[in-house]
Each structure stands twice: as structure tokens, then as C-alpha cells.
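A single protein chain has been removed from this complex, and every other one stays in its place.
By letter and in written order, the chains are A and B; residue numbering begins at 1 in each of them.
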Amino acid sequence: MSSFDIDAIEQACQRLINRFALYNDMGQFEQLAALFAEDGAFARPTTPDDFIVGRAAILESFTSRPGGKVTRHLLSNTVIDVQDADHATAISYVTQYSANPDSPAKFGLKANPTQLVGEYYDSFVRTAEGWKFAKRSGRVSITAE
Amino acid sequence: MSSFDIDAIEQACQRLINRFALYNDMGQFEQLAALFAEDGAFARPTTPDDFIVGRAAILESFTSRPGGKVTRHLLSNTVIDVQDADHATAISYVTQYSANPDSPAKFGLKANPTQLVGEYYDSFVRTAEGWKFAKRSGRVSITAE
Partner (left out) sequence: MSSFDIDAIEQACQRLINRFALYNDMGQFEQLAALFAEDGAFARPTTPDDFIVGRAAILESFTSRPGGKVTRHLLSNTVIDVQDADHATAISYVTQYSANPDSPAKFGLKANPTQLVGEYYDSFVRTAEGWKFAKRSGRVSITAE
């Protein structure tokens, strides 16, 4: 692979990581699920050993959650390793702020007192539909209050 | 457009987003205003419906503000959609820390108790001077204290 190919793969994977956070926070769960390969697997940072397998099951796991909590998942400093033209892995950092929709502040909503700082561990695969998450899990490392 | 073209456009737009934050925090307002198209429009996150139109007016709005507050606008997880070779849109997250210059801490300044978490909504246009903000507005979603 050329360095330009590697750059392009990293950019494609970064795009998936950033879109996951946005779709999650905005409640766009169909679009979130479509970031995974058809047989992709996902485990939440708060339950890192509990993998949900398959795009349909991942969608169901998001749409069936009790709604109402507003979240912002701030993604930072992704490190990507490209294994070959069809496979890559990444570690990225995530900081989650949340708020209840019935707690107005002067600007926006009043944050819940706890922020969670953690990581996502990803593997990616190039499919006929482009780059997708093959497997994504998370872990909370630090809880700030 | 090739995928390399799309990658390059996304990188150009990310550059504008990151530079806006740095120039804002460092008080480099001429450089900040030059990130906008000549007829670009900007609305602050705390007044999201109040658009300032034109590079000169945007510059004036920054230079006429009372100074003194130190800020850091942390930008994260930008999601960019490229419409065509000359137009793109983006959503990015921003977390603002601030401090008063007369409040020293052991390291740097003591933060004001409030952090603002929100988003920027951008549209970009390719001009004769390169990619520029056509329209940028912001919104505060969560206030953390």
C-alpha cells in the first residue's frame, strides 16, 4: 500500500468513529447501525464484555433503550493502525456529558454531575459498501464529577 | 468526484474549523475573519439566531467585544458532508472552558465554574481564495458546572 492509500483508509475509519458519536447523540439509530458491517459486533463502554452481534440487533439495542437522556460523546485523539487494504484497528478517546431534558440551564441543559472518560477499541473491515465497523467495544476509564 | 477529492475537501474544512477556534482563543481576529467568505455569515452559540453578515462585520463583532476573558474552545468529532466540488456542510462539537486573567492557579488560570458543550453547524464554499465558511452558527446544548 502507498502512504496515500493508508491516509485514505485512516480518514475513512475516522469518519466512522465521528459519525457513530453524532448519530448516537442525535438519535439517528438507523444511520448508526449502518456504520457496522452486516455481521458487526458492538459492546457498550459500560458493559464492555456484552457484545451485540449483527446490524439488526445493534439497531434494536439502541431503539429499545429508554429515551430522554441527552448525551454528547466527545471523540478525541484517534490512533489507527492499518493492517492491510481491507483491515484496520483503532483506539479513540471518548468523554461523555449527559443531561436530562427537563433541566434547563441559562444555555442549553444543565449537565448531569458525572462525566465519563474512556476509550473505544475498534476493528474495521472494507466491505462492498465501503469501510465499516467489524467490532467495536468501549471501556470507561475515569469518572469525573 | 473521486474519494481522494472528497478526502481533500474534508481536510480543508476541518482546517477552517480548527483554525477558527485557535484564532478566537488567541485573539487573532483578522485571521479569524479571513476564514469566512467575503459575504459569509456567523451566529454565536449563545445567540444562534443572530447572524452577522460579511467578513468586515464579523471582524468588527470580535474586535468590539470586551476583552479580558481567556477561553479555550475544544473542538471534537467533526462530521462533514461534501455536496459537490464547491460546497460542503459540517457539524462539530465544541467545549468551552474560560477563565479570568486575574485568577491564577498553580498551573495557568483558575477556570470559571461553567463549561459549555455545544455544536457548530457550518456550510462551506470554495472561493477564489480557497475553502471558506459560507455560514457558521452554533448552539449550546449542555452547561456543566
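Here is the rule we use: a residue touches a chain if its C-beta (ideal position, glycine included) is under 8 Å from a C-beta of that chain, and two chains touch if they have at least 3 such contacts.
What you see is a predicted model; the values in this text were computed from it and never measured.
Asks: Across the whole complex, list the residues on subunit A that are touched by the chain not included here.
Replies: 3-4, 7, 10-11, 45-46, 74, 76-79, 91, 93, 95, 116-118, 139-145
Asks: Which subunit B residues would touch the chain omitted from the figure, given the whole complex?
Replies: Residues of subunit B in touch with the missing chain: 4, 7-8, 11, 15, 17-19, 21-22, 70, 72-76, 97-99, 105-111, 115.
The definition used in the following text is that only the chains that are shown with their structure count from here on.
Asks: When the C-alpha atoms of subunit A and subunit B are each averaged to a single point, how far apart are the two points in Å?
Replies: 24
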